[in-house]
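The complex is shown incomplete by one protein chain, all other protein chains being positioned as in the whole.
And now, chain A:
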């Protein structure tokens, strides 16, 4: 497996290597790398103003920043937690949809609609726990467990799979009952919940890829000498 192609400009090469080492939410990762790249440009400009040739200044700025191997783990952790919060918000959006599903399906299915209420409860708990543990005042008081992003990613995956199963069950039941319009509507809402949560948990799972199997995270331009 080869790393990203090395660019002649050490700043662009550094940014490319860092971006390649950051799986997960593409937009957030790109913004983080953009911010760091512009920080490198600022640092380079400062050395140039001191009289250093631009190429040397860029290499010095990269050296000051630390290698990608040093920087990537902290960036990955922040991105994983940002995505965990995104998944929690998706779960919070799903909970009311699933409660509407349950309300629609209960007249036709009776106790058979209970799994929808369970999914709504799981979504609510998932959202509340993840949001409280990763942001604001509670997160300032307590250390975020390292396993939290993994826990939320897989719990969310389970809930998303449950929503897909509920969609299928509602669609099948609608085909053989007189109350099919309500069940179809419930199925559509369940499918929407699955789409919302499923998209987010897929990205959350990508954040869990171990750092040492990603390309281009070793001693790259960050380790280059002046």
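As a convention for this text, contacts are C-beta pairs under 8 Å (C-beta built on N, C-alpha and C of every residue); 3 or more make two chains touch, one makes a residue touch a chain; residues count from 1.
The rule we apply is simple: contacts and distances are computed from a predicted model.
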{"item": "Among \"Carbon monoxide dehydrogenase\", \"Phenol hydroxylase, P3 oxygenase component DmpN\", \"Aspartyl/glutamyl-tRNA(Asn/Gln) amidotransferase subunit C\" or \"DNA-binding transcriptional regulator, PadR family\", the UniProt name of the subunit that does not appear here", "value": "\"DNA-binding transcriptional regulator, PadR family\""}
{"item": "Touch criterion as defined above, residue of A:39, A:53, A:112 or A:145 at the omitted chain", "value": "A:39"}
{"item": "Chain A, residues in touch with the chain not shown (by the definition above)", "value": "31-32, 34-36, 38-39, 41-43, 46, 64-66, 70-71, 74-75, 77-78, 81-82, 85, 134-137, 139-140, 222"}
